[in-house]
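Below: one structure, written as structure tokens.
With one protein chain withheld, the remaining protein chains of the complex are depicted in position.
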Amino acid sequence: MTVTPIAQVPVAEKLTAPAAAKKTLTSPWASLAAFVIAVFWTVPTAGLLISSFRPEHDVKTTGWWHIFTHPSFTFENYRTVFSGTGETGLFPFIVNSIAITVPAVIIPIFLATMAAYAFAWMRFPGKDLLFIMIFALQIVPIQVTLVPLLNLYVKLGLQGQDAPAGGFYSLWLSHTMFALPLAIFLLHNFMREIPGELIESARMDGATHVQIFLRVIFPLMMPAMAAFGILQFLWVWNDLLVALVFGGFKIYPINAQLAALAGTRGSDWHLLASGAFVSLIIPLIVFLSLQRFFVRGLLAGSVKG
Amino acid sequence: MSTGEKLLQALIVVAIFFAVVTLILTLTSRVRSRAGELIQSMAFVLPAVGLVGVGLLYPAINSINLSLKDKYSTKYVGFDNYKTIFTDADLLRVLGNTALWVVVTPIVATLIGLIYAVLTDHARFERTAKAIIFLPMAISLVGASLIWKFVYDDRIGLLNAFTDTVGLGRHHWLINSPWNNIWLIVILIWVQAGFAMTVLSASIKAIPTDIIEAAKLDGVGGLKMFRFITVPSIRPTLIVVLTTITITTLKAFDIVRQTTGGNYKTSVLSYEYYRQSFQSANWGLGSALAVLIFVLVLPVVIYNIRQMRKLEAR
Partner (left out) sequence: MRVGKIRRGAATVAALASAALVVAGCGSSDDENGTAGGTSPGEGKAECAQLTSYGDLTGREVHVYTGIVEPEDKAQKDSYKLFTECTGATVNYEGSKDFEAQVVVRARGGNAPDIAYVPQPGLLKTLVQTKAVKPAPQAVADNVDKWFGEDWKSYGTVDGTFYAAPLGANVKSFVWYSPKMFKANGWTVPTTWADLIKLSDEAAAKGIKPWCAGFESGEATGWPGTDWLEDMVLRTAGPDVYTKWLNHEIPFNDPQIATALDRAGSILKNPKYVNGGIGDVKSIATTAFQEGGLPILDGKCAFHRQASFYAANWPEGTKVTADGDVFAFYLPGDDASSKPVLGGGEFVAAFNDKPETQAFQTFLSSDTWANEKAKATPDGGWVSANKGLDVNNLTSPIDKLSASILQDPNAVFRFDASDLMPAEVGSGSFWKQMVNWITGQDTKTTLDEIEKSWPTS
């Protein structure tokens, strides 16, 4: 049997099942249903976007749709968000977010791919049990881990301002730990789709596992890794809990800083609204520009049933 | 640290990571003895297993231990904390709410994701249409809760403006139980449907054409095609999506925390854990609630493992 890299599974142009299903469904009802869902998904966000441009008093007293009947725009909220964060502005916190996110995405994905490879194509005792355990550990709520991990980091000297890299290690480590179970589970699903013959024949030719992993598997898994990378990026970027517990205030990500910005007890909706959009921009750009890889990556692992 | 230094540190840690991994892989791949495969496989899995063991397994065991102790973690009280959960009226309601969340969220989110994926497949604005549904995934749960405040708020909320206009009157959406639970669940569905849609859409596109051709020849079409061809073909993917969303639902506490603070009979297990441990400083009861979360997911885990076994067997 010849081997086709699955990353290139051709997308049938004419005759996909849903397309056929749709043809009969294509009544105005089907389009209407899709349209209704799309509207339902957009309107709330649009409300927030509009609110972020409305003056404080308006935001707090009237609904955002009043802007269409009583137009009043202001950039004041954004100005406050950018200037009102102490002497430094928001920029350092965006940098912190990047410094936290980049390693916290790359490292767990690479580790997970390695582990997924071993679980799929290597033989060692206790393999099934280990895999089940890792899968099951997805369920541990992060809150449970906070105190034990903090104790550990303090003992290892990874916590606080005097720690190496200003305390970033505890954040990188935590995000890596929390990401691994789901990453291994999902990537293992993709990994198993790679035809076994590919690995068998390479083994026959005397290739080591490391060689197979780096030369054969890695390129094939690239799209799937990118797909999971996007999800992991979104989770780390939007995380608040881990940052608050393990991050010192000098390395807070933008999300934590924006949360603090909203006043002592947090009812400055106008500032929160603009803040939410500021922190949304980068993930949005990342997703939109990588959307192509995302779909392709998921396609690579698509299950043949 | 300056901006440059922070980014440099991020690059350094990635470089160190790859240097160490390369070193380990190179060293172990040299072993050609019988133990070679074992040593190599350990080099592949142990880093991940070790991290998961330290970061998740150890805290989980620690929680089980704490759940058997009193609120200051000073003496063992047996199963008293669990007894409290199953006898206290408020906590029983928390269990009921959690059950509602876990049943409704994954099913509805997956269903909407699936329907939308089918409806927009090869539509004219497919990419835009899909980006719209995915967008909420890119928003933090804190941001999402804020977005929905502008929907559910008594005075400035969209929902009240709508119901008022169509003659249904104004309501306290977040106060009136038990419906308020549904309104909160809607938020999580809104966030998760994008995940379901994207994964399922990819899976749908990969259904082999010959299956469809064959079905067509047999005169299968429309809804039947959806029911008998599309859904069975993507069944494994559906299970993965349902599982992932179920687990996310059980762990999500931000929505309840940001919207109702667990008031008006809306608390769920994950939020109650947070409240009991960090707010009321009752670590025994809090940990028991956390342990209950593990226990609840066990059936899901077992089901998945059996599915995987079945696939493997084929």
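To keep things simple, chains are lettered A and B as they appear, and every chain counts its residues starting from 1.
We take it that a residue touches a chain if its C-beta (ideal position, glycine included) is under 8 Å from a C-beta of that chain, and two chains touch if they have at least 3 such contacts.
Here the structure is a predicted model, which is why all the values come from computation and not from measurement.
Only one of B:L25, B:V102 or B:L174 touches the chain withheld from this view, namely B:L174. Considering the full assembly, B:N282 is the residue among B:N81, B:S140, B:N282 or B:N304 that touches the omitted chain. Touch with the hidden chain on the side of chain B covers residues 1, 5, 9, 12-13, 16-17, 20, 24, 46-47, 49-51, 54, 70-72, 153-155, 172, 174-175, 257-258, 260-264, 274-275, 278-282. In the full complex, chain A touches the omitted chain through residues 56-57, 60, 84-85, 146-147, 149-151, 153-162, 164-165, 169, 173, 244-245, 248-249, 256, 259-267.
Just so we're on the same page, only the chains that are shown with their structure count from here on.
Chain B has its Cα centroid 12 Å from the Cα centroid of chain A.
Residues 9, 11-12, 15-25, 30-31, 33-34, 37-38, 41-45, 47-48, 51, 59-65, 91-92, 95-96, 98-100, 102-103, 106-107, 110-112, 114-115, 117-119, 122-125, 130, 132-145, 147-149, 152, 165-166, 168-169, 172-174, 176-178, 180-182, 184, 186, 189, 208-211, 213, 231, 234, 237-240, 250-251, 255, 259, 269, 272-273, 276, 279-280, 283-284, 287-288, 291, 294-295, 298-299, 302-305 of chain A are the ones touching chain B in the complex.
Within the complex formed with chain A, the chain B residues making contact are 1, 3, 6-7, 9-14, 17-18, 21, 25-26, 28-29, 37-38, 40-42, 44-45, 47-49, 51-52, 54-60, 62-63, 112, 115-123, 127, 129-143, 146-151, 155-158, 161, 190, 193, 195, 198-199, 201-209, 211-213, 215-216, 221-223, 225-226, 229-230, 232-237, 240, 244, 247, 250-251, 253-254, 270, 273-274, 277-278, 287, 290, 293-294, 297-298, 301, 304-305.
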